[in-house]
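One structure follows; several queries about it will come next.
Yeah, one chain of the complex is gone here, protein chain that is, but the others are all in their spots.
Per-chain numbering from 1; labels A, B and C assigned in written order.
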Amino acid sequence: MTQKTIKVGIVGGTGYTGVELLRLLAQHPHCELRVITSRKEAGMGVAEMFPNLRGRVPLKFTEPSAAALNGCDVVFFATPNGVAMNDARALYDAGVRMIDIAADFRIRDVALWEKWYGMKHACPELVAEAVYGLPEVNREKIRNARLVANPGCYPTAVQLGFLPLVEAGIVDLEHLIADAKSGVSGAGRKAEVHTLFAEAADNFKAYSVPGHRHLPEITQGLAQIAGKPVKLVFVPHLTPMVRGIHATLYARLTGPADLQLLYEKRYVDEAFVDVMPAGSHPDTRSVRGANHCRIAVHRPQDGDTVVVLSVIDNLVKGAAGQAVQNMNIMFGMAEATGLEQIALLP
Amino acid sequence: MTQKTIKVGIVGGTGYTGVELLRLLAQHPHCELRVITSRKEAGMGVAEMFPNLRGRVPLKFTEPSAAALNGCDVVFFATPNGVAMNDARALYDAGVRMIDIAADFRIRDVALWEKWYGMKHACPELVAEAVYGLPEVNREKIRNARLVANPGCYPTAVQLGFLPLVEAGIVDLEHLIADAKSGVSGAGRKAEVHTLFAEAADNFKAYSVPGHRHLPEITQGLAQIAGKPVKLVFVPHLTPMVRGIHATLYARLTGPADLQLLYEKRYVDEAFVDVMPAGSHPDTRSVRGANHCRIAVHRPQDGDTVVVLSVIDNLVKGAAGQAVQNMNIMFGMAEATGLEQIALLP
Amino acid sequence: MTQKTIKVGIVGGTGYTGVELLRLLAQHPHCELRVITSRKEAGMGVAEMFPNLRGRVPLKFTEPSAAALNGCDVVFFATPNGVAMNDARALYDAGVRMIDIAADFRIRDVALWEKWYGMKHACPELVAEAVYGLPEVNREKIRNARLVANPGCYPTAVQLGFLPLVEAGIVDLEHLIADAKSGVSGAGRKAEVHTLFAEAADNFKAYSVPGHRHLPEITQGLAQIAGKPVKLVFVPHLTPMVRGIHATLYARLTGPADLQLLYEKRYVDEAFVDVMPAGSHPDTRSVRGANHCRIAVHRPQDGDTVVVLSVIDNLVKGAAGQAVQNMNIMFGMAEATGLEQIALLP
Partner (left out) sequence: MTQKTIKVGIVGGTGYTGVELLRLLAQHPHCELRVITSRKEAGMGVAEMFPNLRGRVPLKFTEPSAAALNGCDVVFFATPNGVAMNDARALYDAGVRMIDIAADFRIRDVALWEKWYGMKHACPELVAEAVYGLPEVNREKIRNARLVANPGCYPTAVQLGFLPLVEAGIVDLEHLIADAKSGVSGAGRKAEVHTLFAEAADNFKAYSVPGHRHLPEITQGLAQIAGKPVKLVFVPHLTPMVRGIHATLYARLTGPADLQLLYEKRYVDEAFVDVMPAGSHPDTRSVRGANHCRIAVHRPQDGDTVVVLSVIDNLVKGAAGQAVQNMNIMFGMAEATGLEQIALLP
C-alpha cells in the first residue's frame, strides 16, 4: 500500500508549540505542509523566525484564509486559547479534520470551561463532538474523530501517571496529589516579565496553588476512568529548564497491589509510555525532544502511599508530538510515524 | 557593653558550606577567624580557592592541629559526615564549643544513625549531649550547648514548614508528605558525574525516593514536637539551580483552623522566618544568600489538604547561616548579627 | 566626626538596577531612603514587587513628585534612557544632586548621543555639566559634581580593562577589540521575547555587531585618556546567566612592557579593581553581588597581542554599586561605605 500524503495546515504557529509542530512535520514522511497562518507575522518566512528550520520549511506565514485551510486534510491549531473555537465550525463544515493543541475543546462541561478560562465559549456544540486526544485512553475514538482536543501538558503527565492506579481501583480517589514541575517553555512564547530569563533562572517557585486551569481537565479525565468523581490537589511549579515536565504523584493505597507489574502490564503495548525498572528515577532530559512518557512507581518504606514519577517533554508528548500522534491515528498511519526521534541527552 | 571578639576555627572548609561560612564570618563584626584546616589543601590560600574572598580572608588552609583549634572559642565542622565525631571528644574536653554542620550528631538514636549513614559512630556518648540547632525550636538549649548539631538543609525547610501544624495538632501525622526540590550545591563540591553541569542543567529528577538520610532527621524533629511518632513520605528532587530549597508540604487537616493566623502567630517573633501574605508563592531567589525561611500556607479548593510552601537557601539557613545564628545564640550576641545580608535578586 | 545621614530619592526603581540600588542602600549605614517613584506602580509596596526586600524597605512606590524629590540630598535615576533628561533641570535648579544610572548624560557630543539613542536630547545644556562617573578616572571631578552620568555596564568593564594600556600608550589605538559577554539581566526587566528564559537559556549569541550604543561611550572614554581618537570593534554577546559581564579585550602591543606590573601599579590604590595574579582567569561569579572589577592580563605565546580579561557584576559595578560608590565620593564618605558585601559564590 502506498501511503497517501496528508495535506496539513497550521493556524498560529509562532509559539513554541508551533515551532515544535513544524520540526516534527518537516521530518514526517507522509505530510505536506501547505499553509501556516499568523495574522501578526504574515509575510515573514517561518525560518526567519525559527532559524533551526532554515532549509527545511520554505513556507512563509500567511494571513488566515478559509480557502487555503479548506484545502487541507487536517488543520492544527497552535494558537492561544479561544482562537480555535471561532474557526472550528467553518472548517468542520468544510470537512477538514482538526487538532486543537489549545484548550478550547478539552472540557466537556462548557460552563466549567467558561469559568476557568474566563471567556464565553464560541462553539459549544462542537465540544460534545470533540474527542479528548489521549491515545492511551481514547485511541479508538480518535481514529474517526473530526475534531481532537489535544491534552494539556500537565494533564498528559499526570493522567498517564495515575492511570493504572485509577483503572485498578486501588487508591483513595478523594485525596490524589500531583506535585508537578514544568520547564519555562510551558508558559509559551509571550513577552512577560515573570518568564524572563533573569526572573526564572536560578529560581524555583510554585504558582497557581489556589487553582490552575489544568485541574478540571485532569479530574475530568481521571473521573471518566474511575467512573466516579475524583479529588486532586494539583500544585504546579516553574522550573529553571527550557523543556520538560516532572510530575510527582501521591496516592493512598486502599488495597494490596504489585505496582510494578500493574504499570508494566497497562503500558506493555504503548509505544510512547515507558515503564522504567523498579527503583528508577526518570529524568526529564531522557525525553527531551522525544514523544515518550517515562514512568517509575515507588512505595517508600513500604507504606500506604504510592509515589509515581512521570516525565514528558511538555512540547512533544505534552503538545506537538501528541498532536502528530493523534494525526497518525486519525489517518491510519503507524502511530509512531515521524515520531521516532531519540531524546537529546545531554 | 563592649562585645568580646569570638575566636573561630573551621575544620574542613573547602566545600560549599565552608566558603559560605567564610563569607558570613568575614562580614561578622565580632568574630576573628583564627584557623581553617584542610588536610588536602594545606598551604593553599583560602582566597586562591575561592576568589570571592580575595582581600577579605587572608588565611591559608592548614593541617589540622589540636593546638590551633584548642585556642578557639568555637569550632565549626564544615566537613563530610563522619569527621566531626572523631575530633569532637578532644575539643569537648578542651572546653571548645562546637557546631557540626555535618550530620554526625543530629540523630539521637545511634543505631538509626549508623543504619542511614553506613558507618559506626565514633563518639556515641556525645550524641546525647548535642543540641539540635534549630533555633526556632531549641533556642534555649542552644544558649548553653557545648556541641550543636546544625540541622540539614531539607530538614530545616521541612520542619519549619510543618512546625505550626504539628504543634497545633491539627493534621494527620501518619501521612505527611514533603516534596522537596534542591539546588545542586546541596550535593556538595565533590567531583561526581551526576552533578556535572552537563548532567544536571536543563534537567529535573527525583532521587532517593526509597529513602534519604534526611528522612529520619525530619521525623525525629517532628515527633519530638508532636510528642508521638510521625510518618512522612519524603521525595527530594535535583533542580537545575545553584542554591535554594523549595519544600512543598502536604498534610491532611483533622480539624478547623485559621491557617494564616496560626503561622503568623507562631513565627511573629522569629527574625528569620517570614510568613508571606495569604495567597503568596515564595520563590527561592527571594532568600538567595540570606538566612531567611519564607513560608506561605494554602488550602486549595477549601479541601482538607493543607499545602505549605517553604523556601530557604540551602547554604545559608540550611547550613552556614544557621550555624552562625547558632553561634550568635551560644555567645549571647544578637541573633541576627552578621546575618543581615539582603537576598540577591535577580 | 559624626556622619550626616544622606536623604535619598529614587526615580524609577522597578527594574533590576532599581532593586539592586535598593538592596545596597538598605544596607548603607548613612542613607535614608525617602522616596521612590514609579508612575506605573504607584501605591504598590516595594517589597511586594521585590520580596527579597521584605522587612528591609518599607516604602511604597509613589507618583513622581517634585516636592518629595526636592527634599532629597541626592536623587538616583534608575529609569529607562530618556527620562532623566526631562527631570534633571528642575532638580538641578532645586540644588538636588543627581546620579543618572541611564545613558542620558554620558555622551558629551549631543548629536552623537541623539544618533545612537534615536531621540532628541531634552537637556543638552546639562550634558556639559555632567561628570562621567567612573571613579578610577574621574574621582576628583565626581566629588563636586552636581550631576553624575553613571557609566554603562559594558563601558565599565571595557574601560577598566583597557585603561592601563591606553594610559601607557603601548597599544595600537586604531584596532582595539572588545569581545564582551553579558548576563541577561543586562537587558533589563522588560517584557520582551528575546530575553525570555526559553529563548536565552542554554543558548549563546552575539548581538548588535553592526553597532551597539555602548560603543561611542567606550571610545569617548578611551579617547579622552589617550588624548586622541581610538577605534574599537565591540561585539557584545548574550550569555545564559543572570548577572555578570566578562570582557575579553585584545590589543596589539606597539612596544615592550611588563604588563602585570603595569596593571598592578595602576590599580594599587583602587578598592574596587582587583588585578589577579599572573596567569589567572577571573570568573564572573567571583564578583556576583559585589562592586569589584577583577582583571587578569595575558600575552599568549609571547606574541604581540595582549589579552585582558575583565569581569564585573553588571548590576553592581556596572550600575547600582558604582552609583553608590559615586554617591559616597560626592558626599565625602569613605568610598567603600555600604559596598563591602562579599560576592556570592557559588
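Here is the rule we use: a residue touches a chain if its C-beta (ideal position, glycine included) is under 8 Å from a C-beta of that chain, and two chains touch if they have at least 3 such contacts.
Just so we're clear, the structure is a prediction, and the values are computed from it rather than from any experiment.
Contacts of the undisplayed chain with the visible chains, over the whole complex, involve A, B, C. Contact with the undisplayed chain is limited, among A:P135, A:P216, A:P282 or A:G321, to A:P282. Which of B:A42, B:A90, B:L196 or B:L261 touches the hidden chain is settled by the complete complex: it is B:L196. Although one chain is not drawn, its touching partners on chain A can still be listed: residues 16, 19, 23, 26-27, 50-56, 185, 189, 201-202, 242-243, 274, 276, 282-283, 285-290, 294, 340-346.
Residues of chain B that touch the chain left out of view are 16, 183-185, 187, 189-193, 195-202, 240-242. Considering the complete assembly, chain C touches the hidden chain via residues 175, 177, 179, 181, 183, 198-199, 201-207, 209-211, 231, 233-235, 237, 239-244, 246, 248, 250, 252, 279, 281-285, 288, 298, 300-301, 303-305, 307, 309, 311, 346.
By definition in this document, only the chains that are shown with their structure count from here on.
The chain with its Cα centroid farthest from the Cα centroid of chain B is A.
Rounded to a whole number, the gap between the C-alpha centres of chain B and chain C is 36 angstrom. A separation of 39 Å divides the Cα centre of chain A from that of chain B. Put simply, the C-alpha centre of chain A and that of chain C have 45 angstrom between them.
Each of the following residues of chain B touches two or more other chains: 201-202, 242-243, 282-283, 285, 288, 346.
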